[in-house]
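Note that one protein chain of the assembly has been removed; the remaining protein chains are unaltered in position.
Right, subunit A next:
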Amino acid sequence: MAGLYLHIPFCSSKCPYCSFVSFPGMEQVMPRYARAVESELATLVRQEQETPIETVFAGGGTPTILPTELLIPLFDAIRKKFSLAAEAEISIEANPGTVTRESLARLRQAGINRISLGIQSFNDSELGKLGRRYRTGVARQAVMAAKAAGFDNLSIDLIYGVPGQSPATWRQTLEESLSYVPQHLSCYQLTIEDGTPFAEMMERGDLDLPGEEDIEMMDEMTVEVCRSAGLRHYEISNFARPGRECRHNINYWRNGDYYAVGSGAVSCISGRRQRRTEDPVAYCRMVENGRSPVIEEENLDRETSFRESVVIGMRMLTGISRADLVARYGMDVQDCYGGLLDRLQDGGLVELSPTHLRLTDYGRRVANTVLAELV
């Protein structure tokens, strides 16, 4: 299967923890950017004409900061270029404060059938710490608006491990989120990325992050509360009702093929991974001049690609299918790793069944240490 990713690199403000390709204050550039994306779309070469695209994902940044007059035509252009499968999953990321019931209804109308709302927290002080512009009231309105607009495949994105957060306030956020009966929940532990204001604050000792024990409690609580609400833990940070897992992301974790358009976007087709320039204006200029916005390309050899598929695939709770790997690379995990797998199994870090290789619950907590052996 193949997916398509569309990147919208604009936000209303830059959050102090964010390392995504996103820029505030670029309203002027938006129409030009939308045109450039359409042009890039037109240049894409479809690899296997017969198989339709199964998933489309507009991410950011904040896609919904684009007025619907700019946004919807992009989806139309995608449909014109590619044949989409009948039940294609068409997702958009949205942030509170950039959506109304009306705008969401128009998006739904345009065929977008999944929405991922970047709520982050239902606690005003935590939203403040995270540098988010809206408060809980607006966040609630956004959820209600999405539901009212007819999105029956709704995901809520949350962040935990926020400065000043306690297991109790995280539980409140979790529980309120689940009270809206979303189909999907993403719970990301806050990561301090190099070069962000949070990283500087941490350097200075100005970031009161919750301690290890609190984080451990939050981890356990998250799994527990989601499970009792009927959401299955299917990837390190993701939970869904059965059948509502994000198909677009699962394709990433299976190291599948995906097209991409937009600044900073990465595509990967037949083992050829291409990264586009991050600067939206440079992106526009390159596309307008008929040049490719791709600035970096990577072609992995078979073994590196095999190992990469293993380490990303292990993020999913089902692990990786050995048969899939054999079909794709002609190689089984035992051929590649040999005795290492025994050691990891003895250490209680992985489980090797006749069909799958997966991390144990414990192995998942220290996934990087385990995956660093497998990469």
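The criterion applied here is as follows: a contact is a pair of C-beta atoms (placed from the backbone, for glycine too) under 8 Å apart; a residue touches a chain by one contact, two chains touch by 3 or more; residues count from 1.
Everything that follows uses one rule, which is that contacts and distances are computed from a predicted model.
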"Protein-methionine-sulfoxide reductase catalytic subunit MsrP", "Elongation factor 4", "Phosphate ABC transporter ATP-binding protein" or "Recombination protein RecR" - which is the UniProt name of the missing chain: "Elongation factor 4"
Among A:Ser22, A:Gln120, A:Gln183 or A:Asn255, the residue in touch with the chain that has been omitted: A:Asn255
Which of A:Ala265, A:Met286 or A:Leu357 contacts the chain that the document leaves out: A:Ala265
Omitted-chain contact residue, chosen from A:Val311, A:Leu325, A:Leu341 or A:Leu357: A:Val311
Sole residue of A:Thr100, A:Gln189 or A:Ser321 that reaches the chain not shown, by the stated touch rule: A:Gln189
Contact footprint on subunit A, counting only the chain that is left out: 5, 21, 59, 188-191, 212, 215-216, 219, 236-237, 249, 252-253, 255, 258, 260, 264-268, 273, 275, 298, 304, 307-308, 311-312, 315, 347, 349, 364-369, 371-373, 375
